[in-house]
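Complex shown without one protein chain; remaining protein chains in place.
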Amino acid sequence: MSGFTLQGILANVYETGAFWLLSLVALGAALAVVGLKNIVHSAFSLVLSFVAMAGLFMLLEADFLAMVQLLVYAGAISILLVFAIMLTRRPEGKMQESNPFGRYALPAGLVAFFLFLAIAALVLRVSWVSGPGVPAASTVGPLAEAFLTTYVVPLEVAAILLLVALVGAIMLAGGGKR
Amino acid sequence: MASVETVFLSGDQWLKNWLFSWGMPESWVFLCTVVVYAVAVLLFVFANVIFLVYLERKVAGYMQQRLGPNRVGPGGIFQCVADALKLLGKEDIIPASADRGLFRLASLLIFIPATMLFVVIPFGREMIVADLNVGLLYFIAVGSTATIAVLMGGWSANNKYSLLGSMRAVAQMISYEIPLAFSLLGVIMLAGSLRMSEIVAAQKDLWFVVLQPVAFITYFIAATAELNRGPFDLPEGEQEIIAGPFVEYSGMRYALFFLAEYANLVSVSALAVTLFFGGWQGPWLPSWLWFVIKVYFMIFLFMWVKWTFPRIRVDHLMGLAWKFLLPVSLVNVFVTGTAIKLFQAMGW
Partner (left out) sequence: MIGLGHYLVVAGGLFAIGLFGALAKRNAIAILMGIELMLNAVNLNFIAFNRFLAPAQVVGHVFAVCVIVVAAAEVAVGLAIVLGIYRRHLSTDVEHFDWLKW
């Protein structure tokens, strides 16, 4: 049963179909996050968007990051968001109107739309050339090596940032008072 | 003996040859075999789950000095069939105030991660659906998404008990994921790979449970909590919050949550066997049989613990994860790393 590796899957004709499917799901779910009126529904479509994006990472042969995306975004951050939603239910508790648009929805929409048009126009004007080399079969080893040699300072900074954020979040949420 | 060993592999090869003989292009054959693998994994999961429901009640009866189910069939073996028929026949009740779409979706979503976990489990020699080079990480990542369905089910029922239960469940699962992942680090360091087949191969001479006893105990405790099984079954503590996240579910939808729990029990036991008990390796018997025997031994351990210890309190539960298991697993990682370096320096 081991004849088919992941690289084997990605090398064949399904890549194009998978790309279109995953990007449509990611974009559609992202639109639902913004458009839905019930914030719990928004949060769950955010999860769907994250999962589809993990699939896109897989297509880009970033296996480690795809798993981290699932673990951190779909498994932790979105859960945290849903938790926060449940802890901040309004007194009147109307979930149907819990995620309204603000006063600046129209200008914001225009800004976002024209930003997208500008990005797309710029991207499509450039004829991209692929760089030299082939991607590694597994990114775990090279990534570990990069983090523990060249990028050891960013790694440590990230660790300190996480620690500070952890302590700060606990203090802000009121855990430090008692 | 050799034919028994490779019965599934030769079946796979026969299927591929048969499909090729129809003149199918390779990509179509690949698609067909993927479907066949998926069906095979699902069959394995369902067969085990149905047997486990029976086994749990028998083990519970044995532990409590009573007989357990013994009316339907010899030794009560068909009790599960009767239960399944009853659940199938029940009305599918959706509460009036529930968020109907999410309520329906949650009962289906719970099953997806539970079955996806089996993709990276090596069931026997070369019997693994996808031998990913991040296999172990895949297991942890996909396992962590199961919390979303629990939260969805608990929220959408619009019932205070189910909301409380699902929040308890999610808090518990997120807390215990950390010691679980850290306990696996020791094994990863020894094997030098996240690929399941290489982890199994690294245990050819010595099972990792001998080298990593602390990691195994940490894994066992954290996995029990991940599965929401006793003594950590607070999310569904019957005496406090009736049945936790699934109070409002009935009939087949309830059965799906129930089945997903047992599917997770199988996958967590299978991972324990792969990482600590040498996977499918063993003398005389075919590899897949060894695997099943070891998995059932692990499942028996989980059941033994469930029916032996009383449920613990919620603050003790969190304290155990953060103040005891996490430091212990960190120390284990440190000691393992030091030992590996030491052994390398001594030139072993």
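In this document, chain identifiers A and B correspond to the written order of the chains, with residue numbering beginning at 1 in each.
Methods note: a residue touches a chain if its C-beta (ideal position, glycine included) is under 8 Å from a C-beta of that chain, and two chains touch if they have at least 3 such contacts.
A quick note: this is a predicted structure, and the numbers were derived from the prediction, not measured.
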{"item": "Omitted chain - touching chains that are shown", "value": "A"}
{"item": "Subunit A residues touching the omitted chain (full complex)", "value": "15-16, 19, 23, 26-27, 30-31, 33-34, 39, 42-43, 46, 49-50, 53, 56-57, 59-62, 64-65, 68-69, 72-73, 76-77, 80-81, 83-85, 87-88, 90-91, 98-105, 108-109, 111-113, 115-116, 119-120, 123-124, 126, 128, 130-136, 139, 142-143, 146-147, 151, 154, 158, 161-162, 164-166, 168-174"}
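Note that only the chains that are shown with their structure count from here on.
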{"item": "Subunit A-subunit B separation of Cα centroids, rounded to whole Å", "value": "27"}
{"item": "Partner subunit A, residues of subunit B touching it in the complex", "value": "8-9, 12, 26-27, 30, 33, 37, 99, 102, 126-134, 137-138, 140-142, 144-145, 147-148, 151-152, 155, 163, 167, 170, 174, 177, 194, 197"}
{"item": "Parts of subunit A lying in touch with subunit B, wherever the complex brings them together", "value": "1-2, 4-6, 9, 12-14, 38, 40-41, 44, 47, 51, 63-64, 67-68, 70-71, 74-76, 78-79, 82-83, 86, 95, 137-138, 140"}
